[in-house]
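Missing here: one protein chain of the complex. Every other protein chain is in place.
Showing subunit A:
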């Protein structure tokens, strides 16, 4: 909270330029804190891995040491990259990402025990490694987040390309969102999220005054001029339209929410929220009426037990609710639940049900708070920064995490209609893990910039 006010104070207290080597305000780097937290996160994950083995077979799983070492090395390398290239970064971001990723691997490994023919954890570990590699690449290569502003339109085109690409590939489970290359499935829409956030942040940063203060006013709502608004509206329509075609409802909902949040933060116009809600309501009615797929999701949400009454056994949402209920407050314990009853997508969209059943309300709350902390650190970086692009990008990336967690967690717990999406870091899905590591990398970079602003000018120069 002090971040936005901090810079002036720090600068006022800076030493005269004659003594540049010794800044009056020493800015803690907090890398030691990060290291300790990372070690704890790795140990916690290894503990969970061992607990699964003990619960299922009464012995520590043979891969425990290897698993711990792998996760530990990944985390340490990432830590080194941050230590040398983003020394002022927020010390919480990386440990949270490591913990969630590690916990996700434990949950997937645990579910693998129920499906001997379908081992997902090894693949997930490979993707996690790739994700950390990209994290390091981003932290090392992107020295200043403002560079990204230059690639706004390139990002937009790339995002559209990635979203349209799967249309030319066969549908998997009713959704055309996958690319199958070799043994790996890629979900390009996941990467598009980051690119879209970059584009939105850049465009809004450049045009936010025009969006805020020009155009006609209808009653209390200030409408923007079409010249400024048209490109973003067209782009948004294309992206959401494509996703609807691909039946990727979760992502379209996410994009929509992201768009509204960023527009509001950029302009401060409540009218955006009103317009957004009107558009969303209209879109929902149209899509709900035209798409039987969507309609059935809404019915499942309203009547999760209808299939039981009809004698067809419990549906996925009902099974998911059973799993959460079985967990109760303290949970059944890792390895002791029956969330595999959910069946299809138990390791991906419904991974949270396993967490809910085996770790209970207590564990679930802890997971939600980890996400909340991640989002909060992103928002804090946004508040601390001074350049509008950086602020919007930080808010955008953090909002992606917040919205995604809400949409999928709310979906599997019966709060809102279910839309298929990956729980960040936890769920099986390579593209998702990689994307989330990139998001965290960008937040680390932005956080570093936000803190480094507090440095005296000469030190700041040295930092860059």
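Here are some notes:
Note that a contact is a pair of C-beta atoms (placed from the backbone, for glycine too) under 8 Å apart; a residue touches a chain by one contact, two chains touch by 3 or more; residues count from 1.
By our rule, contacts and distances are computed from a predicted model.
Think of the chain that is not pictured: of "Cytochrome c domain-containing protein", "Branched-chain amino acid transport system permease protein", "Electron transfer flavoprotein small subunit" or "Penicillin-binding protein 2", UniProt labels it "Penicillin-binding protein 2".
Across A:27, A:60, A:137 or A:383, the residue that sits in touch with the chain not pictured is A:383. Only one of A:89, A:142 or A:413 touches the absent chain when the whole complex is considered: A:413.
Touching the chain that is not shown, out of A:130, A:169 or A:368: A:368 (per the contact rule at the top). For the chain left out of this panel, the touching residue among A:49, A:109, A:322 or A:350 is A:322. Within the complete assembly, A:266 is the residue of A:138, A:228 or A:266 that touches the hidden chain. The chain not displayed touches subunit A at residues 4, 261, 264-268, 305, 308, 313-314, 318, 321-322, 324-329, 338, 341, 356, 360-361, 364-365, 368, 372, 375-376, 379, 382-383, 388, 391, 395, 398-399, 402-403, 405-406, 409-410, 413-415.
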